[in-house]
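My structure is below; once you've seen it, I'll send some questions.
A single protein chain has been omitted from the complex, and every remaining protein chain is retained in its original position.
Entry: chain A
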Amino acid sequence: NMSPMKLCVPGDKLCSAEDCIPGTGVYLRHGYIYSSLAGYVLRKNEGEELPVISVVRETETQLLPDVGAIVTCKVETYKSFRPGDIVLAKVISLGDVQSNYLLTTAENELGVVVAHSEAGAQMVPISWCEMQCPLTHAKEFRKVARVQPEYLQA
């Protein structure tokens, strides 16, 4: 499915646009596909007529989030979060000229991961919309993320 990896540098002509579909780390010019990174050439057969050609580096530095990427962020709205909560959110848009990224927590797996109560203790989730303080037993509203059990620390 994948052929052995070959070294390439920016500007290297990899193949014609008729042989492959351009992936990441490459660009199209005058009907040919050129590399734009220094790394290894990867040809993958995704099940379509032409293989997808891309260039990868060992250290995949995640430079900027793209649409669909999962990111962590601190938030400031009061409805389902409080200032200082750690939240898992998804990027839905890169925004327009004035505003920056638009994020959503409208999924079961997204929402508050770590929150502290008004007393200052770290709260325990008791449902998808409530968390409880272990010291005062007071409940507070949060939009809780459904984290897989194996990722929860005792």
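Note that contacts are C-beta pairs under 8 Å (C-beta built on N, C-alpha and C of every residue); 3 or more make two chains touch, one makes a residue touch a chain; residues count from 1.
Going forward, contacts and distances are computed from a predicted model.
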item: Chain left out of the displayed complex - its UniProt protein name, from "Annexin", "Exosome complex component RRP41", "Major facilitator superfamily (MFS) profile domain-containing protein" or "Complex I intermediate-associated protein 30, mitochondrial"; value: "Exosome complex component RRP41"
item: Where the unshown chain meets chain A, residue by residue; value: 5, 7, 9-13, 25, 27, 29, 34, 36-39, 57-59, 61, 63-64, 94-97, 100
